[in-house]
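One protein chain omitted, others in place.
This part shows chain A:
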Amino acid sequence: MINKDFYNQDVISIQQFTREDLETLFEYADRAKKHKDKKLELLKDKVVMLAFFEPSTRTRFSFEVAAKRLGADVVGFSGEEGTSISKGENFTDTIRMLDSYSNLIVIRHKLEGAAKYASEIAENPVINAGDGKQHHPTQAMIDLYTIREIFGTIDELTYAVVGDLRYGRASTSFIYGLLIYNPKKLYLVSPPNLGAREEVISYLKEKGVAFEEIRNLEEIIDEIDVLYTIRLQKERFPDITEYEKAKGSYKITLDLLKNAKKGLKIMHPLPKLDEIDKEIDSTEYAAYFQQAKNGVPVRMALLSLIFGVEL
């Protein structure tokens, strides 16, 4: 559990953090924004390892840019090809090796728990950049930071998280992140077979937040302040027919937004395909470009705090 002192800590789940921790992080992110276009030399003797066992572009690049802006050297890989894992070395030994070459490992992996396990092996800090369907804590930090930037608060807003809540790690971490605050209400909108996993529902109940699982977004569109949508990730579906059934079921259109609450903001943590109509991009509803832009300053903030340097 992190409590304001991020120094040398692992970041595995957004659930480790308190409000106070996130406040500190967000202050650092505000400061990182002021250093835009500048290359700092705060981490000039550090090596950041980007161990992306599962390919990614956005998250990897934003970590890479964040680390480089702070002056760190960045090494790494994307996909298992070219790593010793593809030659049959086991994960445990690979992590040991990567740990010995660097000062911090950012890891993405297709299996749940991979980052936590890596953090138990590695002596240096480990940041989870996505483990299977489970956690994506730095994305949740960016999401919360963006909401705070737009609304000035994260509390007392009504949220809808829409789409595949079963296999979506960004949406799962976002829900966990909201539970650190006091949302007015949280709607979980998904097809029946893609509802939030049991451990997520169980955690919502434990935290005593007002939430409701529904199927139809139209019913509540006039009530919500933040609409958080995600792309269905085909690769995470164990059954392709499930994917085909769900595909296209929650498309956000201008027509749907006719009844939207004034000030509604739409968020989307991933490269979007066709979940959101293109015409929406140029409206006041679109918050996803701002959200994407916050990736670098938030990750710069996190790296600075973990390495214990003042931004």
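We adopt the following convention: a residue touches a chain if its C-beta (ideal position, glycine included) is under 8 Å from a C-beta of that chain, and two chains touch if they have at least 3 such contacts; residues count from 1.
Convention: contacts and distances are computed from a predicted model.
J.: The hidden chain: which UniProt name fits, "Lrp/AsnC family transcriptional regulator", "Aspartate carbamoyltransferase regulatory chain", "Phage shock protein A" or "Aminotransferase"?
T.: Going by its UniProt entry, the chain not pictured is "Aspartate carbamoyltransferase regulatory chain".
J.: Which one touches the absent chain: A:Lys33, A:Lys184 or A:Arg197?
T.: Missing-chain contact among the listed residues: A:Arg197.
J.: Which one touches the absent chain: A:Thr92, A:Thr153, A:Thr253 or A:Gln290?
T.: Within the whole complex, the residue contacting the unshown chain is A:Thr92.
J.: In the complete complex, the non-displayed chain touches which residues of chain A?
T.: Residues 88, 90-92, 109-114, 116-117, 131-134, 197-199, 202 of chain A touch the chain that is not shown.
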